[in-house]
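Yeah, one chain of the complex is gone here, protein chain that is, but the others are all in their spots.
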Amino acid sequence: MHDRLRAGLLIAPALAIFLAFFLIPLGYLAVAGGAGGYSAILTEPRFLRSLVSTLLVAAATTVITLFISTIMGLFLARVRFRGRSTLLALLTLPLAFPGVVVGYLVIMLAGRQGLIAEVSMALGGDRIVFAYSLAGLLLGYVYFSIPRTLLTLMAAAEKLDPRLEEAARSLGASPFGVLRDVLLPGIAPAMAAAGAICFATATGAFGTAFALASRIDVLPMVIYTEFTLQANLAVAAALSFLLGIATWAVLAVARGASGGAAA
Amino acid sequence: MRGGIGFWAGLCFTLLISAFLILPIFVSVIAGVTANQFIGISSGFTTRWLLDVWANYGGTVLLSLQIAFATLAITLMLGVPAAYVLARHAGVTARLIEEALVMPVAVPGLATALGLILAYGAVGGLRSSWFFILIGHVIFCLPFMLRAVLAVLLAIDLKRLEEAARACGATWAQRFFGVIVPNIRGGILAGSLMVVTLSLGEFNMTLLLHTPFTRTLPVGLADAYTALRTEMASAYTLIFFALIVPLLSGMQWVVSRMDQPGGSR
Partner (left out) sequence: MSIAISLRNCGKTWPGGARGLLPIDMEITAGETLVLLGPSGCGKTTLLRLIAGLELPDDGGTVLFDGKEVTRLPIERRNVGMVFQSYALFPNMDVAANIGYGLRVRGIPKNETQKRVAEMLEMMRLTDFRHRRIDALSGGQRQRVALARAIAPRPQVLLLDEPLSALDARLRDQLRQEIDALLRALGITAIYVTHDQSEAMALGDRICVMEAGRIAQIGSGRDLYHNPANEFVAHFIGDANKNVVINGEVILRPEDLRLRPNPNGAFIITRVTFLGPVLRVMVRHDDGQELRADVPDDPSLQPGTQVEVILRKSSLMAAER
């Protein structure tokens, strides 16, 4: 059989499924908003507000996650201590948790009967509860993003040539100088890639917000509410189409910038 | 750096964050088997909540497993041949197709699900059947299978191996199933575990795609979190952990074996 023909036959089923169940639905989504849906987004301030708060939460999530994961990633990539591999295995557990479970874990931590509330009362203070606030949502998103980001950054840090660091030190660089001139530039592409994934995920996911029954109007929650409760299909479609294009674009740009390291 | 201030500061920070990630899991697991939530562990352990949850929500677990394995079968049949073609062909067309096929990962599940409902929600009995959820899961999971298999295909010298098999007289089917598939089974296994894990936990799409008759595990969980008492919700979560953690460990084991020299098989 001719090579090209066989290649076509082998990839055709995947392409057919993709076309039928992704591209065509996306097309429906794009037109279902209609002029009314798209203009409503621009004119009604609550949609704009939710867009702004979504972007802010996503940006904050990205910054906090990158800060934590960079420190941990560099540390775990460069030191060896007893229990390290066990710790790593435990840290990757949340990788498989959907956002809705993460939301529940935030309640376990910072809810009315949560760990923090119990501890703060036991110490004689007030019952500290913040699971259902913006802080709780942020906590959930950070929880969700750390394992992924950490693994990416650790892999990048382990790939750095240790001789670069040794060379910098032989030239008299301080530990901070090594960090600034060797380590951070070395993992910068991975940071860009992981940050983009983090941002896109935080923009588009709503399991966590759903489980927390949070009062923060992040965009996915608005879409869900418009669709199920208001039956406002046009606005829900328009919003989710724009959201989809936006997250896809963020990831595409990040991938271009990081040379293919991002999803 | 061991023993320096930097080491201890790093260790403390790492342990603090680790506690943040791991403690809630323990709290939740323990709450799921504690007899009396208000008294605490001293009230003793019980399987009562687990059994209660199973009686009420066992169906969601079974449906989720059913969907996960159906998703696996379909993504294997679609993804492995597609990855093979993409690995064999270097041109612009192949790269564009690869870009397209991984797009569903970048678009929020909510948007994809809404699109599916708009396009096919009115088609026959599809909307109320579990196939509707299956379609969504296949679209979402296919990129992960594709990538896992493609990564291994690109790491082996595919072209040379295939030429060697041809030189020995092997037909296409003989070399695909006798040489290529056995040499990428690590990637296929990693992709499979990934697909099952993702399908079992998929919520963003499934919440919109499901109906009262087709509730999956994560949808049931979300319902339990808003409607049930803590011990029941925790017991339900525990069942989810029991399904997902072995899969994840298996995946890590496969990937770590693939990293070893000569272990790409």
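Think of it as A and B in the order they're written, each chain with its own count starting at 1.
We take it that contacts are C-beta pairs under 8 Å (C-beta built on N, C-alpha and C of every residue); 3 or more make two chains touch, one makes a residue touch a chain.
In this text, all values refer to a predicted model and were calculated from it rather than measured experimentally.
K.L.:
When the whole complex is taken into account, which chains on show are touched by the absent chain?
P.N.:
B
K.L.:
Using the document's definition of touch, tell me which of B:G6, B:G40, B:G58 or B:P182 contacts the absent chain.
P.N.:
Selected residue, touching the omitted chain: B:P182.
K.L.:
Of B:L16, B:L62, B:M77 or B:A164, which residue touches the hidden chain?
P.N.:
Selected residue, touching the omitted chain: B:A164.
K.L.:
Which residues does chain B use to touch the chain missing from this display?
P.N.:
Answer for chain B: residues 156-157, 160-161, 163-171, 174, 178-179, 182-183, 261-262, 264-265 touch the chain left out.
Keep in mind that, in the parts below, only the chains that are shown with their structure count from here on.
K.L.:
Hey, which residues of chain B end up touching chain A in the complex?
P.N.:
For this pair, the touching residues of chain B are 1-2, 6-7, 10-11, 13-14, 17-18, 20-25, 27-28, 31, 37, 77-79, 81-82, 84-86, 88-89, 97, 100-112, 114-116, 118-120, 135-136, 138-139, 142, 146, 172, 197, 201-204, 207-208, 218, 221-222, 225-226, 230, 233-234, 237, 240, 244-245, 247-249, 252.
K.L.:
Considering only the defined contacts, which chain A positions touch chain B in the complex?
P.N.:
It comes out as residues 1, 6-7, 10-11, 13-15, 17-18, 21-29, 32, 68, 71-72, 74-76, 78-79, 81, 87, 89-101, 103-109, 113-115, 143, 146-147, 175, 200, 203-207, 210-211, 213, 220, 223-224, 227, 233, 236-237, 240-241, 243-244, 247-248, 251-252, 263.
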